[in-house]
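The complex is shown incomplete by one protein chain, all other protein chains being positioned as in the whole.
To keep things simple, chains are lettered A and B as they appear, and every chain counts its residues starting from 1.
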Amino acid sequence: MKRHDIYTLPILIWLSLFFTIPLSITVIMSFMSSTPYGGVTLPFTVGNYVEIMKGRILAILWRTIRISALSTLITLGLSLPVSFFMATSKWKNLLLMATIIPFWTNFIIRIFAWIFLLGNNGMLNNILIQLGIVKNPITFLYNSWAVVVVIVYTYLPYMILPIYSAMEKFDFSMIDAAMDLGATKIRAIFKVMFPSIKGGITAGILFVFIPALGSYAIPELVGGRDSVMLGNLIAWEITTARNWPYATALSNILFVSTALALFLYLKIQGSDGK
Amino acid sequence: MRRSFLLLFIVSGLIVVFLLSSGFLGKKLYMYNWAEYIPQDVLNDFRKETGIKVIYDTYASNEEMYAKLKAGARGYDIIFPSGDHVSIMIKEGMLEKIDKSRLSNFKYIDKNILKKITYDPNNEYSIPYMLGSTGICVNKTKVREYERSWSIFERKDLKGKMTLLDDMREVIGAALKYLGYSVNSTSTKELEEAEEVLKGWKENIVKFDAEFYGKGIASGEYWVVHGYGENIFSEIPEEEWDKYDFFIPKEGGTLWIDNMVIPKGAKHVDYAYKFIDFILRPDIMARICDYLRLPCPNTEARKLVKKKPIYTIDDLKNCEFIADVGEYIKLYRKVWNEIRFGY
Partner (left out) sequence: MTVIVLIFLYAPIMFLVIFSFNSSVTGANWMGFTLKWYGELFLRSPDIWEGFKNSLIVAVFSSLTATFIGTMAAIGIHWYKPSFRRYINFNIYAPLIIPDILMGVSMLMLFVSMRIRLSLFTIYLAHTTFSLSYVVLVVLARLENFDSSLLEAAMDLGASEFQTVRRVIIPMALPGIIASFLLSFTLSIDDFIITFFVAGPGSTTLPLRIFSMIRFGLSPVVNALSTILVGGAILLTLLGRKFLKYILAGEG
């Protein structure tokens, strides 16, 4: 123990107790067998993993990654200019609150609001029809695009906030200085500002991409008959199928692959407070 | 300074949280139930009569409730699982036996219904609360001609306007009934046939929906939905009820039944008995039936009901209880994996 460990001691204890132990439970469980009524039983087996590899899970996995990656990219694309605007605005705190307040309403009614807005009989379609732009309603919902839109909506603040808080410390006169030296504005932003907000961007990407991988309610509510994501499958295995070892094995596969990708990303990206 | 204040704030806050959540005041019955399943004024009257306050916690599906209890959650005194889950909970030793001699109003329950109960013969562990059928609701202003049959899901012209429940047993059960089999079939061949039927239905539905279908059909988003009548009609204003037709298909359908049970380890068993008996009282039961617009399982209460239910007990004669099928559930999971998840 070093003297400065006092800073990290609380988190060390807290997460060991409330995260590492539960995580270990799921790892152990994934190597056990299930009973018909949701119990878990010995002997230890790798059967669950074998079963998963045998199944045609790849299609679902691929769809999950595709949807999550696309949502993350769009969220990032929206968040960078917004954070920039916020960080340079006189009204930063007001804008900060403005981005977060919508998310204090309940998740489920926000999604229902989207359904009423974008549905076949929804507000947008009714407006379009009344304006004579389209004859028949456009089906916005019940496909993977709808899932992407609502994921972007749901996770926007988790991208904006870290990027904003990293950007806010940036001395914006540096951009002007770089431009005086002949750089274009875009180039100046990228070369001068980017390095100092990298951590914020990384955090934002993690906060959007990884939870999106586990999405469950969004595909269920606005997706179509074929928009199942991995999160739905895991939830189904836990509740209806009552096969907890299988569900934990699924989750562990998701975990290990995400962790590997994350590790590589952080390595390539270089630093991250290490 | 600010930080030590913060710490003090947190600690004192936690104490408050503890006190608030420990609920040490007064007589309390902890109920775990479907949302809005018992009207608030009935609970108020129970409190007036007995002095017991009902703490009403809610779940949205049997499966979620069961997963939570299976993982070890305790503290509830009365729960409302459906028949198949009652049988699972009995097998897993999760329920207290019920002493019917302590329930003076048990005698009012329809004997014909009790006879049909296979998941808990003689009601040793469970007391029926409500029963009904899963059916199809059609928006008559949009769909003018239709047959009251499961075959409606084969109609290509309604493609993209229909939903099936997101529920393995209900959906597979519907296909089995359509083919003339039992909803609890354990035959591989029959289930394979059902799978073929469902593949066809899936082409025509917009999605599997267990959450939004009531609001969906009421708002005109969907035209034909598979679901529970009471959920659908609670979304539609009373003056528009005749625009919608809720029916149990002529081939028959699935029957659900929700029961009152006392979980093992319940702390307030006496209160739970009082509550069950109160619910079974004809005048109370009639009020609940009017509220839900469901047929009364209680013969005496049927005489006191003021509103016409969505369907009557007689309409249910073609229907079959969804029962626990034990190991054979694997066959169902296989079909569902194929249909719902495509793997």
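Definition applied: a contact is a pair of C-beta atoms (placed from the backbone, for glycine too) under 8 Å apart; a residue touches a chain by one contact, two chains touch by 3 or more.
Quick caveat, the model's predicted, so the values are computed rather than measured.
When the omitted chain is restored, the residue from A:T45, A:N143 or A:S165 that touches it is A:S165. Listed residues B:D84, B:E170 or B:E221: the one in touch with the omitted chain is B:E221. Looking at chain A, the residues touching the absent chain are 1-2, 4-8, 10-12, 14-16, 18-23, 25-26, 78, 81-82, 85-86, 93-110, 112-114, 116-117, 119, 121-123, 153, 156-158, 161-162, 164-166, 168-169, 195-200, 202-203, 206-207, 210-211, 213-214, 216-217, 230-231, 234-235, 238, 244, 247-248, 251, 254-255, 258-259, 262, 271-274.
Within the complete assembly, residues 2-3, 6-7, 9-10, 13-14, 16-18, 20-23, 28, 30, 32, 34-37, 40, 55-60, 64, 67-68, 71-76, 210-211, 214-215, 218-221, 228, 230-231, 234-237 of chain B touch the chain that is not shown.
Please note the rule applied: only the chains that are shown with their structure count from here on.
Between the CA-based centres of chain A and chain B the separation comes to 33 Å, rounded to the whole angstrom.
Within the complex formed with chain A, the residues of chain B that make contact are 61, 63-64, 66-67, 70, 88, 91-92, 160, 166, 168, 202, 205-208, 211-212, 215, 219-221, 326-327, 329, 333, 337, 340-343. Those residues of chain A that touch chain B in the complex are listed here as 36-39, 55-57, 59-60, 112, 115-116, 119-122, 139, 142, 220-221, 223-226, 228, 232-233, 236, 238-242.
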